[in-house]
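What follows is one structure encoded as structure tokens, with my remarks underneath.
The complex appears here without one of its protein chains, the remainder shown in place.
The block that comes next holds chain A.
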Amino acid sequence: MRIKKAWRELPLHLMIIPGLLFVGIFSYVPMAGISIAFQRFIPARGLFGDQKWVGWDNFDYVMELPSFMQVLWNTLYISSFKLVLGLLVPIVFAILLNELKREWIKRSVQTTVYLPFFLSWVVLGGIMIDLLSPSSGIVNGLLKSFGLEPIFFLGDNKWFPVTLIGSDVWKNFGYGTIVFMAAVTGIDPGLYEAATIDGANRWKKAWHITLPGMRMVIVLLSVLSLGQLLNAGFDQVFNLYSPQVYESGDILDTFVYRIGLLDAQYGVATAVGLFKSIVSFVLIAGSYFFAYRFAKYRIF
């Protein structure tokens, strides 16, 4: 019986192999590169070549850089807002959308809000620079016509993070909406009928049936996204920022990019990268613990 069962599940186990290989090659093998963080690394000498070991020097240097703490703060700040709003907005939107009666409106709205998800930040970056320009952009044109002062969204340190968060939520909430809609359609219609008979109105139904029904997916997505807390979105920031807004918009990934690929300080860049990985690891472990603690949810 056991053998028969194992035989039956063999194809499923085999299906894991490509994934394991992928993780092994792209996530575990490159970890050898961590050694660079402790070297004065000269690429031409090779990864295992004759490099000078410098201990914690690179880390000391990073901590001394006046911008590092700022960059770390920016990363946390931008990314936590993105995470929270990136969950809240699609949840609310999915619930509202679910209340719509006409199927075709539901479908077309869903498709429309999903559309920006497929545009790359390179394209969107170019469009946003034009749209948000304080002198010639259409957004500021609108503000001016209301008698307001134009806002330099991409150049003002007060507004830049807001612009980042807002545009990221706008770009991605369509995708989240689809995930949550899938969860909503999975809820047993019998529960709604029973609630109607008990005299529950729409708010009550949304609160007592729809939301609890989505709990599992919400918890899963939050847990998974917490591990991304230090990824504030390289593509987006890289295409929108400028030295003028480094103060408020520079994040760990763009910082590593500039130090590593433009200044060729590979050791320092790797040290920052390693730091980021360690913090991410702690966050993932922590979020998993809390997910189990409060939602009785476990992955393994």
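We take it that a residue touches a chain if its C-beta (ideal position, glycine included) is under 8 Å from a C-beta of that chain, and two chains touch if they have at least 3 such contacts; residues count from 1.
Heads up, the rule we're going with is that contacts and distances are computed from a predicted model.
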item: The complex's invisible chain, by UniProt name, from "Protein-disulfide reductase", "Carbohydrate ABC transporter substrate-binding protein (CUT1 family)", "Xylose transport system permease protein XylH" or "NADH-quinone oxidoreductase subunit J"; value: "Carbohydrate ABC transporter substrate-binding protein (CUT1 family)"
item: Option touching the unshown chain, where A:Ser108, A:Asn201 or A:Ser277 are the choices; value: A:Ser277
item: Interface with the unshown chain - residue positions in chain A; value: 9, 12, 15-16, 19-20, 22-23, 26-27, 29-30, 33, 36, 40, 42-49, 61, 64-67, 117-118, 120-122, 125-126, 134-135, 152, 154-155, 175, 178-179, 182-183, 186, 188, 216-217, 220-221, 224, 227-228, 231, 234-235, 238-239, 242-244, 246-247, 253, 256-266, 269-270, 273, 276-277, 280, 299
